[in-house]
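Only a single protein chain was left out; the remaining protein chains are all shown in position.
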Amino acid sequence: MSLADTAQQIRRRDLRLPLAAILVVVALAAPFIGSRYVTHSLIIALIFMLPAHGLNLLVGYTGLLSLAQAAFFGIGAYAAGLLAVHYGTPFYVNATAAGLLAGACALPLGIPALRLRATSFVMCTLGFVIIGQAIAKNWISVTRGDMGLSAIPKPHFALGPLSFTVSGTTSFYYMALAIGALATLAVWMIVRSPAGRNMIAIRENETLAESLGVPTWRYKLLVFIISAVFAGVGGSLYAHYLTVVSPLTFQMYYSTTMLIIVLGGGAGTISGVVFGSLLFVGLTEALRITPELRMIAYGLCLLVLVFWFKKGFAPVLNRFWDMIGGAK
Amino acid sequence: MTGLPILEISKISKSYGAVKAVNDVSLHVGRGEIAGLIGPNGSGKSTFFDCSTGLQRPDAGTVKLDGQDITGWSLNRIAREGRMLRSFQKTVVFKALDVEENLVIAGQMFTFPSLFSTFGIGRLSKKRISGLRDRARELIKMAGLWDVRHQPAGNLSGGQQKLIQFASMLMPEPKIILLDEPMAGINPKIIERVIETILYANKSLGVSFLVIEHNIDVVTSICQRVVVLDQGKKLVEGLPHDIIADERVREAYLGG
Partner (left out) sequence: MFSTVIEQIVNGIVTGSVYAIVAVGMTMIFGVLRAINFAHGEYYMLGTFGAWFAVDYLGLSYEASIIVGVLSTIIVAYVVGRLVMQRMVGAPAEAGVLATLGIALVLQNTVILVFGGGYKFFSGGYIEPLSVLGFSLAAQRILILVVCLLVFIGLELMVTYSRMGKSMRAVSQNVECCEVVGIDVPKVVLHTFILGAALAALSGVLTAPVNVSVYGGMGELITFKTLPIIIMGGLGNVRGTFFAAMILGIAESLVATYVGLQFRDTVGFATLILMLMWRPYGLFSTQARF
């Protein structure tokens, strides 16, 4: 091996690690680099990243197009909000309860829905959002109807004698970042496991997977529940960050946003979802464009994605990653 | 061929609307046997397979595998717990995944004891997967796919895809394999290879077979017994050379 080759090899190893390190440092130092508004935008991106991660398991890995994610997001938001308002429970209790309740709701909803074929399944999942909104509006004794929940306390932690409240934007950012990192790790573990391979098999060809002994129905139900848990935890963050929850948490526009994150970032890739949350939620929030313009941009994005970038940004990201890694 | 048959199918019927696709067909496959199933197009062979393997629910009839009644089991349960594997007439592989991955998937559900254990990524899980990978590589070598093992299965020729499908079915150490037209549309060189593999699996691994096949030379060279279907009904059953000579079989093919 000549000296030049060795030098190149060193360069290959050197570039990815520093970049990853820089990204970590930027993520950790973000509140001190950018303005408060940037931090706020990043928090919103992190909140939406959770349901998007769940949706990615469903759409990207198992091949099930679902619009139900906003329903579980809403369930989580209300669960956390109600607990915090009525019982003042610590955040980790609220978040866990939100995730579990969303998952528990996904079981009875998923059993009939997953028996349906493509189009009917999509419609049924859309129905969950619409019915969820109606329940939130009309179950007034619990949800306070159109008024929604307000003055949801800031998240607080109580671990033995130690107790503190996450009050500022900066501290909330670190909490959201930690939860986002945990969620990303969890998705990575699921996808890397043999179950992840089975999910991909179901996406690629359900009948073939079935004929090779994969219990496709149980996997689909389980992934539907897992994705709801992610959405529920995301909803709890949403409730605690905005401190208000209204029936409009259940809206198709949120499901669409999550879908755009997944498909735009790159369905079936983890980095794509992280990138997608930053781009489609964080950036549009930071740009402070009017909601109408943002939705028009989303609409055009969807069209571009469907017809020209079927795989989203993932291939571009991969090429970049390979390039800085020194691959040919 | 000792003792009970490995697969015993009795009086299966299946209608699609007014069409009686399969009409009261019974059939058995002996332990270690290679049985053939032939018949003109549309005679109900594939439907018979679908009803026996849980892909379709038969209107009537029972399926017994290795002495156990498996009627009404789902396709995945029959594969996983019954170790009866099947191929499809229209070849299917996981097109976007490479050859090795195709085989690893085929073995997973037979290596992991439960659905939840497949979510593990610990040492035990890694050991199981690397075991599967070793087995996959062996089978890939045997099927002559070594050079293309890292290519997406969809990029390979129809014949190679059939070999992948076949090798996948050998991953779980099956008791019996049902093949739906394994030789259709592939070149003679690969036909040789498939025959070799079937015979190897039969002799060395003790796998029984039920094979739907149109190529009569293949049928006579590998099958010990042949069943003929015509218009959903069982026409005759017997030794391959008797079947070829049978007047009714000729009529069925010429008439159909």
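Per-chain numbering from 1; labels A and B assigned in written order.
We adopt the following convention: contacts are C-beta pairs under 8 Å (C-beta built on N, C-alpha and C of every residue); 3 or more make two chains touch, one makes a residue touch a chain.
Source: prediction; values computed, not measured.
Undergrad: Quick one: jot down which shown chains the absent chain touches.
TA: A
Undergrad: From the list A:V25, A:V142 or A:L300, which touches the chain that is not on show?
TA: A:L300
Undergrad: Thinking of the whole complex, not just what is shown, which of A:A27, A:V93, A:V122 or A:L317 touches the missing chain?
TA: In the full complex, the listed residue that touches the missing chain is A:V122.
Undergrad: What does the interface between chain A and the hidden chain look like in terms of residue numbers?
TA: Those residues of chain A that touch the unshown chain are 65, 112-113, 115-120, 122-124, 126-128, 130-131, 134, 137-138, 252, 256, 259, 263, 290-293, 295-296, 298-303, 305-307.
Assume only the chains that are shown with their structure count from here on.
Undergrad: Could you tell me the distance, in whole angstrom, between the mean C-alpha positions of chain A and chain B?
TA: That pair's centroid distance is 42 Å.
Undergrad: For chain A, which residues are in contact with chain B within the complex?
TA: 189-190, 192-195, 197-198, 200-201, 204-205, 207-219, 222
Undergrad: Mind pulling up the chain B residues that touch chain A in the complex?
TA: 53, 55, 74-77, 79-80, 85-86, 88, 92-97, 101, 104-106, 108-110, 112, 115, 118-121, 125, 128-129, 168-169, 172
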